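One structure is given below, represented as C-alpha cells, and several questions about it will come after.
The complex is shown incomplete by one protein chain, all other protein chains being positioned as in the whole.
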Amino acid sequence: MVDFGFGLVPSSRINLDLFDKEKYDELLSIEPDARICMACGSCTAVCTAGKFVHTSLREAMEDIFNAKPDKALETLRACQLCGKCSMVCPRGINTRHLIMSITKVYSKK
Amino acid sequence: MIYEGKQKIWSDYQKDIPDDHYFYVRSCIRQSFFPASEATFLDITRNRLGKDIFETEHHTTCGGIAYHSDTIPQETVMTIIARQFALMAKNGYENYVCSCITSFGLYCETMETWREFPELEAKIRENLWKSCKLEFVKPKFLIHASDLIYKYRNQIAAQAVRKLVNVHTGEPLKVVEHIGCHYSKMFPSKGVGGAEYPYVLVGMIEAWGGEIVDYPERRHCCGFGFRQYFIKGNRGYSLSNTHKKFESMEPFKPDLIITNCPGCPYFLDRWQYVIAESTGKTYGQDGHGIPALTYEEVAGLVMGYDPWDLGLQTHQVGVEPLLDKMGVEYDPAKKYLGKGGKDLGMPFPCSCLK
Amino acid sequence: MTPLFFALAAQAADPEVIDRIPSGFSPFVLPFTIGVAFMFSWIGVGLIRLLAAIPKSDRIKFAKSLFIPKTALKNLKDLFCDCLFHTKIWQRKPLLGYMHSAIAFGWFMIIILGHIEVALFVPARLNVTRGGLFYPIFYRYFVWMNPGHTTLRGSFFFFLMDFFLLYILSGIALAIFKRFRSIVLGMRHTTKPSFADRVALYSLWLIFPLRLLAESFTADLSGGSFLTVPVNHFWHLIFGDKLWFMPTWWAYSICLGLFFAAMPFSRYMHILTEVLWILLRNAGVKPNHPRKGVAEAEIYACSSCGLCLDACPMNVQKKNLKFSSVYFIRFLRRHNEKKINDIAEKCLMCDKCHALCPVGVDAPSLRRAQRATVNNALPYDYSYLSTASGSTLAGETHATLGTVRGGTGASLCEASGGAERSEAVARPRVLPEATNKVLYFAGCMTHLTPRIIKSVEKVFNAAGVDYAFADRDGGICCGRPLMLAGKTEAAAAVIEANKKMIEKSGCDTLVLSCPICYKIFKEEYGLEGIKVVHYTQFINELIAAGKLNVQNKGERLVYHDPCELGRGCGVYFEPRAALGKVGNLVKASKEYDESICCGGSLGSLTLDTKDRSKISEASLDSLLANDPQTIVTACPLCLKTFSEAVAKTKKGDLNVSVKDFAEVLCP
Partner (left out) sequence: MKNNILIIGGGPAGLEASAQLQRMGYNVILIEKSPKLGGHLAKWDRLFPDSVPADEVLGGLLRGTEGVKCFTDTDVRAINRLDKSYNVRLTNGITVLSDAVLVASGFDLFDAVKKEEYGYGIYDQVMTNADLEAYFKTGSDRRIENPGKIGFAHCVGSRDEKAGCRSCSKVCCATAVKQAIEMKQAFPKAEVYCFYMDLRLFGRHYEDIYLKAQKEYGVRFIRGRVAEVSENYDGTLLVKAEDTVAGKPLKVTLDLLVLMAGMRPSAAGKVIGDLLEMPAEEDGYFAVRSGIAAGQRSPIPGIFLAGAATGPKTLPETLADARAAAMEVDRYLTEIFPDAKNYKQLVKERW
C-alpha cells in the first residue's frame, strides 16, 4: 500500500441503519422511559458532574438512537447518580435508572 | 424510479441556447488535465457541425480558482470577467461559451450580482476602464460548452459511428453522469434540467444509446472543493468525498462516468488510483477502475475519433475495457505516443489498479 | 436436669407416675421423630455451612461475643423479648402481639414443662437412646398416673400444662381468625403463603387441637387438669368407655412431623434461625452479600409475619405489594435472581420495614447488597474530580473560612478556571480569626430548592454564625445516591473527594441541610474532629443557646420525618423541639419511625412517577390528619415532592402550605 500522506477520513455522519434494535429493546425492557425523552436538556443543565466535565444524559440518549452507544457510555461515565436530573425531567423519566440501564445494557459486549 | 416524473422536471428547466456564432473561452486546468478535450470540442463544432466558434489568445483565466480559494476579492474577479466580456464584444460576439464549470458558475454569479446591484456593475465598468481602457457588454447568452454539445447531441448521434452500447452483449452501457457543482446548483435555472435531476449529460447519454445510472450520491461533489484539495491537510476530505460517491455507485456496476467540469473527471479518475493504492479497493470489473471521461471525449469516441488522439491515455484509469466493450479499435502500442510518434513516456505502474 | 429432681423422684417410695408402656416406644411417634430429626439435621448442616461461609474474622467476632457478658445479657434479653414474647409486636399491635406470644411462648413453655415433668417423674427417659427425643413430647401417652399417689406437685404441672395449652389454643384461634380477618388484629395486608407455608401452617393449626384431643382422651389414665379432665369426662359421656386414643395420638404426631419436615422450607424456620440471627446481629457481624453468609441467617430469621407489608409505603397500590421485604426475602431464599433484582431495585429504601420488623431484619441493607452485586461493577470515571476540583477546593477553602462573615460565605467547590469564581472569593475581606468554624454544605438537591439555602443563610445571619458555604456554585454529590444504587466503589471515590475538601477547609462543624448527605457524612466519611450536624439540630442548638430568637406565631404545623433523617439517623427530637417554639405542632397519623416516605426518595431505582405520586398522596393524607396549616419538612426531596403533591392534589378545599424547616424558623 502506498502512503500518500493523506487518506480516507472517518465519517462523522450518523447512520441510522446501524441502529442496534436488539440492544435497544433490551434497554426498553428494563427501562421503558428510554423512549420518551424529548431532548429538552433539563437533565444536562442541572447535572452535578456537568459542572466539571462534559456529560449529558440528553446527548447519551441521542447517541443511543444514533447508533453510537459507545459515545453514550463515554458520556455517562462521569455521572454521580445524584438524581438532580430526575427531579427536573418534565416527562418524569427515571433518569438514574435510565443511566444505569444504558450502562448495564451497552457495556455488555 | 419514475421516468415520467423526471421528464416533467426536465421540461421545467430548459434554457435558450443560440444556434451559431460563439465566443469560446478555455479552462485553465483542462488544458493540462485532459488536453485533447477542448481541441475535440472545437473540431466537432467547427468541422463536423460547421459552427462559427471564435477564440482569442488574449483571454485569461476567469480568476475562479483564486476566488474560491479566498485569495482575491470579488471585485477583482468581476473585473477580470468584465475584461473577457469586453473581448467578446470587441470581436463582435454576444454568445459566450465557456469550457469551465467554475467559470460558468462565476459568470452566472457575476451577472446575477450585477442584476441585483447595478451600482457594483458600474463600479466594475469603471475599474475595467481604469485598468484596461476597455468597455464591456454583457453577453446575450451565457452558455457552457456542454450545453452546446447537448444542443447538438442528436446531430452528433446522426454522425456517430458507434453507440454507447456493449457490442458483445448488445446491452446499452451503464453510464454515470456527474455534473460540476457550479453548473446548476447555484442557479438551477441556468442549467439544462435544473440542479436536482440535471439533463445536460443525460440527454447526451440517451441520444448516444447509453443507459443512465441514477445512484444515491449522484448529487455529491466530486471532492475537488478547492481548499479541500489545495491544502494537503484537507486532502483526506477530498478523497473521502470521492470515495463516498464510488461506494454509492458501485452496486450499479457502471461502465463509464461522463463529466462536464474540469475538476470532476480529474478527481474521479485520480482518486480511484489513490483509493486503490491506499486501500486496495477498485470499482470497475476485475481490478479495473471506472473510466471517468469528459463529454467531449465521449462525443469523440462515438464519432469515431482515435482514442489516443482524444487523449484517453492521459487518464489514470485505463480505458481499454471500455474501448473493448464499445468495439473501438485501438493500437495499444501507440497509447503513449504523442503527436508525430513522439514518445510520451510510460507512467509508473500501479500495484493495485489495473 | 438438676440432681434435685432426681433426688425428689428417688425419694418417692410409691411412684406418682408409672411407665405405662415399658418399652417406652410406640410406632405413632415415628412421624414426629422423623420430622424433627430431619429438621435438626437440616439446621445443623445449614449452620455449619453458614459459619463456614462467613469470613474468619467474623467467625471469631461471633464466638467471642457469646462470652462477653454485656452481649450475652443482651442476647438473652433479645431472645426472650423478640423470640418468645414478641414485645415489638405487642408495642404496636397488642392483639397481634398476644397471638404471636401465645403460640411462641406457650409452645416453648409446654416443651420446657414436658421436659421438666419427664425429668421429675421418669428421668431415665431423658436419655436420647431411651426415647429422649420424643418421650417428653408424648409424655402423657407413655405414663400412667398411679392412683392414690398424686401429689400437689403433679397437679401443679397438670395445671400448668393445661394452662399453656389453653394459652396456645387461644393464640391459634386468633391466628385462624387473622387468616380471614386480619384487619381486626391491626394488619391490613397479610403475606401470601407458599406451599410449604401452607403445609406448616395447617399442621400448626392442627397440632394443638389434636394435642388437646389426644391428651383429653388419656386424661383419666395419665392425668390432666382443668382443661383436659372435663373434656375427658365429656368424651366418656358421648363415647362411653371406648376412647379411640391411638388415632388421635397418631394424628398429633403426624401433624408435628409434617410441621417440622416443612419447617425448613417455610416461614416457620424463623423460630430457630431467629435465635442465630439475634446472636449474629448482637455480635455486630454484618452481611456483605444479599444471600450468602450472615445474610442467610438474616433471611431465614424472617418470620414472614407480613408486618412489613403494612409498613411499606408502596402498599398504597396492591400491585406493588409484591415488592415488600417479606417477598424479597422469600425470593432470596428461593434464589429467584430475576425477582430478587426487581424487588431490590424497586424499594424506596425508606427503612420503615426494618424499623418495624419484629425480628430486626434489615431488608433495605440486603437490597443494597443485592444492588451492589449488579451495579458495583458498572463502569464510571471520576478522574475529573481530582483534576477539576481537588486542587482548587483545597486552595481556596483555607482562605475562605474565617475570613468571610456569614452571608457572604463563598463557594468552596469551584471549577478550575477563575471565570466562575464567586465575588466573595475574588475580594476576600480579612476578619479576626473566627472561633466557630462552620461549613455549610447544601448538597445537589438543595440547589433545586433555593428557598432552603436562602432560609438557612438568613438563619445563620440572624444568629451571627460565621460560616462558609461549601457548594454555593454546586459541588460534588455526597455519594449516598451511589451507595443506595449499590455502586459502592464509585461512592467511595466521591466521598474521598468531598472529604479532602472538607478536611482542608479547617472547619470544626459541618452543617448539612439534606438528610441524604447528612446520613452518609455521618456514617461513612469518618471526619475526625469535625462535628457533623443536620441543620435541624444545628438550628435547634442556636435557639437553645439563645443565639436565634424565635417567636411562636401559633401556626398549626405538622412535621414530616424524612426517611434518611428519622429512621436513617434517629433525628426525631430536635426538629420538633425547634418547631414547637415557633408554632403549634400537631400530630400526623403516622410519625416518628412510622412516618410514610414522601415518595420522592432516591432509594428506588425503578419506581415510576405515577406510583410515586400515589405514595406522596398517602403520605400527605397522613400529614393532614389533624388539619395543619403548614407542612414542615427538613429534606429538599420531601419539600419538592410535597409541594408538587399539594399542587396536584384533587382535594379542592386543601389550604396548606409546604415549607422547609429553616423557612419556618427564619425570622
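So that you can tell them apart, the chains are marked A, B and C in the order they are listed, and the count of residues begins at 1 in each.
The rule is short, and it goes like this: a contact is a pair of C-beta atoms (placed from the backbone, for glycine too) under 8 Å apart; a residue touches a chain by one contact, two chains touch by 3 or more.
Predicted model, so just to flag it, every value in this text is computed and none were measured.
Considering the intact complex, the chain excluded from display touches A, B.
Of the listed residues B:P35, B:P73 or B:P251, the one in contact with the hidden chain in the full complex is B:P251.
From the options B:R125, B:R218 or B:H243, the residue with contact to the chain not on display is B:R218. Think of the hidden chain as still there; on chain B it touches residues 1-2, 4-6, 8-9, 194-197, 214-219, 251-252.
Where chain A meets the chain that is not shown, the touching residues are 12-17, 19, 21, 28, 32, 35-36, 38-39, 58-59, 62-63, 65-66, 91.
Here is the rule we go by: only the chains that are shown with their structure count from here on.
The greatest centre-to-centre distance from chain A, using averaged C-alpha positions, is reached by B.
By C-beta contact pairs, the most connected chain pair is A-C. Per-chain CA centroids place chain A at a distance of 39 Å from chain C.
One inter-chain figure worth recording: chain A and chain B are separated by 46 Å, centre to centre, where each centre is the mean of the chain's CA atoms.
Residues 31, 33, 46, 48-49, 51-53, 73, 77-84, 86-88, 92, 94, 96-97, 100, 103-104, 107 of chain A touch chain C in their complex.
Chain A contributes residues 1-9, 11 to its touches with chain B in the complex. Within the complex formed with chain A, the residues of chain B that make contact are 232-233, 235-237, 239-240, 243-244, 274-275, 277-280, 351.
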